[in-house]
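My structure is below; once you've seen it, I'll send some questions.
Missing here: one protein chain of the complex. Every other protein chain is in place.
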Amino acid sequence: MTNVQDTIEMYRKQNTDKARLLIKCPDQPGIVAAVSSFLVENGANIIESSQYSADPEGGNFFIRMEFHCPGLNLKREELEQSFVEISSKFDMTYEFRYVHDIKKTAIFVSKEPHCLMELLWEWQNGDLMMDIKCIISNYEDSKGLAESLGIPFYYIPANKDIRQQVEEKQLNILHEHGIELIILARYMQILTPHFVSHYPNQIVNIHHSFLPAFIGARPYERAYKRGVKLIGATSHYVTNDLDEGPIIEQGVERVNHRDNVEDMKRIGRNIERSVLARAIKWHIQDRVIVDGNKTIVF
Amino acid sequence: MTNVQDTIEMYRKQNTDKARLLIKCPDQPGIVAAVSSFLVENGANIIESSQYSADPEGGNFFIRMEFHCPGLNLKREELEQSFVEISSKFDMTYEFRYVHDIKKTAIFVSKEPHCLMELLWEWQNGDLMMDIKCIISNYEDSKGLAESLGIPFYYIPANKDIRQQVEEKQLNILHEHGIELIILARYMQILTPHFVSHYPNQIVNIHHSFLPAFIGARPYERAYKRGVKLIGATSHYVTNDLDEGPIIEQGVERVNHRDNVEDMKRIGRNIERSVLARAIKWHIQDRVIVDGNKTIVF
Amino acid sequence: MTNVQDTIEMYRKQNTDKARLLIKCPDQPGIVAAVSSFLVENGANIIESSQYSADPEGGNFFIRMEFHCPGLNLKREELEQSFVEISSKFDMTYEFRYVHDIKKTAIFVSKEPHCLMELLWEWQNGDLMMDIKCIISNYEDSKGLAESLGIPFYYIPANKDIRQQVEEKQLNILHEHGIELIILARYMQILTPHFVSHYPNQIVNIHHSFLPAFIGARPYERAYKRGVKLIGATSHYVTNDLDEGPIIEQGVERVNHRDNVEDMKRIGRNIERSVLARAIKWHIQDRVIVDGNKTIVF
Partner (left out) sequence: MTNVQDTIEMYRKQNTDKARLLIKCPDQPGIVAAVSSFLVENGANIIESSQYSADPEGGNFFIRMEFHCPGLNLKREELEQSFVEISSKFDMTYEFRYVHDIKKTAIFVSKEPHCLMELLWEWQNGDLMMDIKCIISNYEDSKGLAESLGIPFYYIPANKDIRQQVEEKQLNILHEHGIELIILARYMQILTPHFVSHYPNQIVNIHHSFLPAFIGARPYERAYKRGVKLIGATSHYVTNDLDEGPIIEQGVERVNHRDNVEDMKRIGRNIERSVLARAIKWHIQDRVIVDGNKTIVF
């Protein structure tokens, strides 16, 4: 555990002067010039920049700029203040995200541990820079794993009859930890609109099918019955429409007539964990911008 | 054209002594021993053999054996006659397919030529051994291409109001040519149950989505709207349930937020043509066995 | 043929006001701001922009900006003139490329036509916007195809003993047509340093292996002998080191123990043609920047 915390601390120290600026605004000439000039004038150097015009004639414009700015930690407020003028001029929705502030994260899991394990593993490797504050589960299976890594584990039995009470408890825990990102790592309970409304575009789920095929329950059983030749997994933000939220990432693998439902589940586990890990990586690097029911992944 | 016909003739000559035996029967001990002994006793050498037990405890058993048998051409009838005893004993559904008898094929196409072109190309390369008897289209666009290769081209305008007359004409042509395989290479008309019933498991379609996602019309538009990160194509046998027939092969490619509907169509064209070409290749090599609404691809 | 030329003309008309600015310079703060401000001040709107810092601390900086500028055709010179000041300040190597000026292209081919066919096909579809001025071959096989599309075909027999004379003839033809891009679509002759020196970073080859594995001749034979489980193809710029030039794109497909050399060649043909087509597409869209012996593909 010491190791992970050391790695995180070193990462945070190395990144006190880095931030990302995410912007969405109506497309028009001059945006890039204005923003990049602003950054230069404020002593920042742009490290990485990606942009996208949904439709050059009259659509929205999106940009993600990662920049380095000496002494950033001390002048965050000043920088944000000075940006107001530009943002008003171009009618921007925007956000400054500081690399130093790694996201306070909660992982929800039910019985199957493979996605949780993959996340914890890459996190221990230093490949997923997030601050895992807690693991919440309706089963006790992952308790040992969580505790061996020094992560608080909350066992909250759940079923649809006690959904309200369960979510109340969960929301309290999330609130207490100041959670900014919730990862549903094969958490097999449906969340209510009330719960979801607290974390817009902050809940990432892994669905065990290549959406929109096999929306809903038991996708591997249905894939097997349909006789598909590829199975997949989809990571998406959770909205109030089941399995209909903005897709972040998808992956597939080949199957054939020899693969029964159990084989598909086994193959699927590998797809699920790698798809979820990629989606989380992009999310915590602030690479994902939600645009309606779609994502832009910079 | 001479070249293709030469290649085909050479292929047929080299394969006068080769056949494939496809069997489906209730699983029980002794099937492989009985069939392989039968072949040996009849002077055949097994070149390739694949088998599959749907469920070792009480399901069906499937086997495909490709064998070489000197003088096969002269003793087909005798061989098939002697097999009756074994087939009865094991309650087999079976078929002898002679490699020499390449399949008489009709290709249906509408406006988009890419799948037709891929098939003709691989056919010219000697990679798809089939006897293309005709191309049927509700547009005239592919006429020149067909004729430059010496393939009869039938232009039959079609729409849902004249479906019956259209299919009558088509069936006459197919009958006349003794067609054994119909390839729908982006033929955008729905076939009636009457038509389909004439060619069970002999009509292969390419659907421009990763089924069962986006069943029906305009799949790329819907894929774009849904914001998927992978698009695909599916080749399947045509049944009376639209896009629900047994799947032979599927493929996918990555897309991202920058790809609009036109980009997806362009990327999709490459998936469609390669998926269809693979499915046809397996079909004409008698590698595909239909089992209920699924395929076994040996 | 009329169709292709019509498509090209329409494309050129639609793009009279579009250009791409490619820049390489030592990394330092202010580059993006300076360039984007310059473009805005000159009435241009940035449509797409990609950048890359080889090493934020002291390496090179690369940027590709695609912009739209009303009346661009009339003010190219003026625009380029005004850019000199910025380019000097930041010590830039740069180029303005006008979308309207599609690249004058020569395709070299030997006996195997699959790469040539793929390029011509995508060109006919409007997916590869280039001005194919001629096809040059040391075999006559592709003559009919070239002429059916109205493309001048030059048959120049070649072997290593007459290399100098052959290249002399080829260079004359290329010069006459003002060629800007040479595609070696499975052209099986080695080019001399003299020839290559005339077209730095303008000759794109497809090598039939996953470089640097199987550099040199007969890669499929050697892949078969080594027993690899994936075979590949590599598209790269031609330099004086055989198969060692900057790689633009690579692709692979699975093979197994059943695939003999002929099967590998057949599978390889599909990899080769799609890898080469992607590389050419990126090249003609000015997405590829050569940096030493590597490429940046924006």
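In order of appearance the chains are A, B and C, and numbering begins at 1 in each one.
Just so we're on the same page, a residue touches a chain if its C-beta (ideal position, glycine included) is under 8 Å from a C-beta of that chain, and two chains touch if they have at least 3 such contacts.
As the structure is a computational prediction, the values presented were derived from the model and not from experiment.
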Omitted-chain contact residue, chosen from A:142, A:205 or A:274: A:274
Contact partner of the left-out chain, one of C:58, C:144 or C:212: C:212
Residue of B:46, B:188, B:242 or B:290 touching the missing chain in the full complex: B:46
Missing-chain contacts mapped onto subunit C: 52, 210-214, 226-230, 232, 246-252, 256-258, 291, 293-297
Interface with the unshown chain - residue positions in subunit B: 28-30, 32-33, 36-37, 39-40, 43-51, 53, 56, 68
Footprint left on subunit A by the chain that the document does not show: 114, 117, 121, 125, 127, 266, 269-270, 274
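Going forward, only the chains that are shown with their structure count from here on.
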Central chain (by mean CA position): C
Interface numbering overlap (same over half, different under half) for subunit A and subunit B: same
Centroid spacing, where centroids are CA-atom means, of subunit A and subunit C in whole angstrom: 37
Intercentroid distance (Cα basis), subunit B paired with subunit A, Å: 43
Residues within subunit C bordering two or more other chains: none
